[in-house]
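A single protein chain has been omitted from the complex, and every remaining protein chain is retained in its original position.
A and B label the chains in the order they appear, each numbered from 1.
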Amino acid sequence: MAVFRALGRVAWRDITRHRGRSVLVVLLIALPVAAMVAGIALLRTTEPSQERRDAEQFGSADLIAQGVSRADLNTYLPSGTTVEATFFSDGQLLVDGSRPSVSVRGIDLDGLGHGALTLVDGRAPKGPNEVAITREVARLAKVSIGGTLTIDERPPATVVGVVENGLNLSDRVVVEDPLAAQSGDPGSSTWLIRLPAGSDADAVIAQTYDATTGQQKISLYSRTSGRLASVGGDMSPAILVLGTLALVEAALVASAAFAVSIRRRQRELGLLAANGATPRQLAATVFEGAAILGLIACVVGLLGGLGISFGISPFLDELTQRRNPAIMIDALGLVGPASIGFLAALIASIAPARTVARVPVLLSLSGRRPPDAPAHRTLRVGLAVVAVSVALALVGANVRIEALNGFRELLVMAGAVLGTLGFGACAPWLLERLEGLAVRLPLASRIAFRDTARARSRNSPIVTAVLASVAATITIGAFTVSRNAENAGEWQPYLHADELVVRGAASGVVGRELATQPGAIGGVATSYLVASAPAENVPGIGGAGEGVQVIGSGDRQLTIELPGATDPGGKAIRWGDDGQYVPTVDNSSVPTPELLAAAHADGAKASLDAGRIVILWPDAIKVDTVDVTITTYSGAEESVDRATYPATAITTGITSGVLPGALIPQPIADELGLQSLDAQQFVVRYDHPVTQVDIDAAAVVAGRKLDTYVDASLGPQRPDESFRLAIVGLALLFAVSVTGVAIALGEAESRPEQRSLLALGAEPRLRRRIVASRAAVLALLAGLLAVPAGLLPAWSLLASLKQPFAVPTLEILAAVALLPAVAVIGAWLLSRPIPDWNAFRTVRPGE
Amino acid sequence: MTTLVELDGAARWFGAGHTQVTALHPTSLTVGAGELLAVMGPSGSGKTTLLSLVGGLDKPSAGRVVVDGQDVGSLKPRELAILRRRTVGYVFQDLNLLAGLTARENVAIPLELDGRSIGEARAAANAALESVGLASLGDRFPDDLSGGEQQRVAIARALVGGRRILLADEPTGALDSMTGESVMRLLRAHCDNGGTAILVTHDAAHAAWADRVVFLRDGRLVDEAHPAPNPELATTAP
Partner (left out) sequence: MSVRYGLLALLDEAPSHGYNLKTAFERRTGGSWAINIGQVYTTIQRLERDGLVESLGSSAGDDERREYRITPAGRAQLATWFENPVVAEAPARDELTIKVLLAVAAGDVDVTALLQRQRRASIEQLQAYTRRKAKADPKRDVAFLILLDALIFRTEAEIRWLDACDARIRSLASAAAAPPTAGSKETDG
């Protein structure tokens, strides 16, 4: 034991003597520990509890019933039950220049609705002309308590309170008194039900089931029965996998750190060996050093993680758009990461300890670098591991064995972790190849490349650690992008990205004004063709002030049928579930140059001049002729006039509606007796994609006119986007920190070289170039390897879910361009030039 | 004899007031072409300070240091760096070479720093390596060279590109006597070919290779030695 105490003292003295480097080693281990502690705490804090989810839906009710009359409901409820009506509907807020949608809820905030929404100011609305609104609505309508707002055609209501949805702070909700509700059909009401004390909610639910059919007779559910199959309830596999990944990550980074300290202590350990220390004892000092540093790192990591958590907490509500409780920390969230960090430190010291025990004493004493393991051997191991990971991922993705169902994600995840390690194991070989390339590079880069390659056994774990975090980002990104792509696939815009539409009575005036403003490049008032003059047949057609889309006119309806339409593959296009309908276009216009420009259909001009009808279709389509049909309704009778014309299709990427789906040359329109009507819509074109800023600016103009507002087709909301950016940001931060600390460790070794370079006439900033090149090599290699390592698991998991796979461009760009760029710039900014000569005056061998 | 290095009342001190430490008191000294000057003195006597002033690594606190016609004190950092790459060459006791670069690349550094093409720099490096007898070891990395070979590479690097002033700080300190002698022979040959070298050492046997030996003590030049004109090799046979 005395021997071990002596060796422990050697380890401890080494740590304290090289304080700067020990701090770096501690940081390398503390970083993942801190990230884990903070991650777990923040995740737990921001993940709403089931109680809160229930409360949002149930308020303080026990049961919810839907689509049932009060009388029917009563037969199932025990006496003493409280029942309150509540309803949900949508409405449009009448705001100058725009019509934002809001949810309208009839709910008694003082009654059973208490808890669903929180009244944060004022009081609950009572009677027909009072509402409470969320802050987001207040912002949109520019009102506060005491002000009035109007929803749809209802009379204006006075705002008496401000409410908040704790789970979605940007929710747009208008609360009405359910008893005085303007809308809401009593027959289809939703009821909030509070059972008398002592009643069993599930027993009440049970009696609503028909004993023979097993069907529920009325729609009644409780907190437990209404709950969906618990979402994310079973987090254990994910935590297991993430924990393993963190352990691997921490161990990799720590092993790099220990490799540096061992290299530094090589001679000292050689001296110990020369004085009779056995290999086992040498390994023990390495272990003890690792244990001491690991312990310190865990404490630092815990404190750092807590610091991050509490540092972020004031901004958490804003970030998540949720009312979050105080930071939640539990013992497991602290002990887990700390143990992982400590374990990682010990695991990380295994390899260096083995090296120490094996390096011949004479080589240790010589102070020369022990030869690194041949890179091609680790390459073979790495490629084999990658192959295994691909196999696991493929098995996870494709095997359709029931017994494996629960393990499928786990298999894919294990494949992902193995893949990361496998690609990481290729790093030494790649570093060695890079060294060969270095011959032609300028001095600073050559020095950086060579040093990085020479110290490949230390740098490879760093590359792997960076690669792991970036690969995880790419995987997450691939999921997000693929899901977004799937959503986006079902959505088509009704306007081009550089356009907005002014609708309503004064659309022409407002539109023409907007079209002349900076950024705008013109516009057109849209019109549509009808088969007969409106004045004679249908009063009110043209719908001045209605803003309603008019397709046909009175009893004669114009439709263009596309019986010969095929997709690019030559397959006939048909509508309907059974493909029984010919595709049709309902709104058509006579082309004007402005309209062609607005429709992005300048290419149609030649066809129009040649007397062809031009079909504007969202997707690629092929038509040669179309049938123009005019259907005449006369009582129950209907007769169809049909004429066939040559036609050409243009792919627009947008659905018709605001812009026409067909352009009919004036001669054909005249021939058919078609008339053009003002659609009371004006499309304004900009020289850039329309943003919310443009819309808001246009809304201000439109707001000056009665009943006129603007709209644009900005695309589906992508709630995951900020999450995605945050993940990329965090991964970059982690990757750059690890790279930075690794480089700092390498720099600490290079003092004598700096002295030599200075004496040889290098300008002091040469060092910054070397440091930046080192960062570039590490970050670029990690980024490039991360692309396949990250895409592989995402692809296989998506394939297993039969979902389309989309490439996450943002993450890949971040990996191969942004990460190296940030690493290089960071290294450049944080590195110092070679210090003044006098700083080297004490340099002696071994320092 | 052309004067290549001149110290004119050059002094160097650190700090100010109570904490001021004088490393070198005002010192005057000239070294000419073809001359090998050795600087001897105990630890802390100002040898290295003197050398770093001549090498353009440090500037005098007072007085002038003129190296190949350039007043070191008046040069900007960039000009000092250029002086170090074109005019003077430095050799340290140890850790001279950049471990990541081959011997040839190490020798080529000053030329590459000076903006010469890689090819040109390597050709010059080959010539320099040949002059120190290491032409065949150009592709080796420093870790694969012996201590003496490393020192010779360092000398090749200090001389590459036709530099005339070689500054060596204990270049033989870590070498055995025969290897040290081979390094000294290189310095001697450099000076016999019209170059100049200043050698800082505490080893009398190596200082004796010099044409002139100056003695520093507490930052002051205290004495100077020239070779005895006609040495007796032995006196009496018992």
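As a convention for this text, a contact is a pair of C-beta atoms (placed from the backbone, for glycine too) under 8 Å apart; a residue touches a chain by one contact, two chains touch by 3 or more.
Predicted model only: the values in this text are computed from it and were never measured.
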item: Absent-chain contact - pick from B:H25, B:K47 or B:H190; value: B:K47
item: Positions on chain B where the hidden chain makes contact; value: 14-15, 19, 21, 23, 40-49, 185, 188, 200, 202, 204-205, 207-210, 213, 215-216, 222-231, 233-234, 237-238
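Just so it is clear, only the chains that are shown with their structure count from here on.
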item: Chain centre separation in whole Å, for chain B relative to chain A (CA means); value: 63
item: Touching residues on chain B, where the partner in the complex is chain A; value: 14, 48, 52, 55, 57-58, 77-78, 81-86, 90, 92, 94-101, 105, 109-110, 112-114, 118, 143, 157, 174
item: Contact footprint of chain B on chain A as seen in their complex; value: 368-369, 440, 442-443, 446-447, 450-451, 454, 752-753, 755-764, 766, 837-838, 841, 843, 845
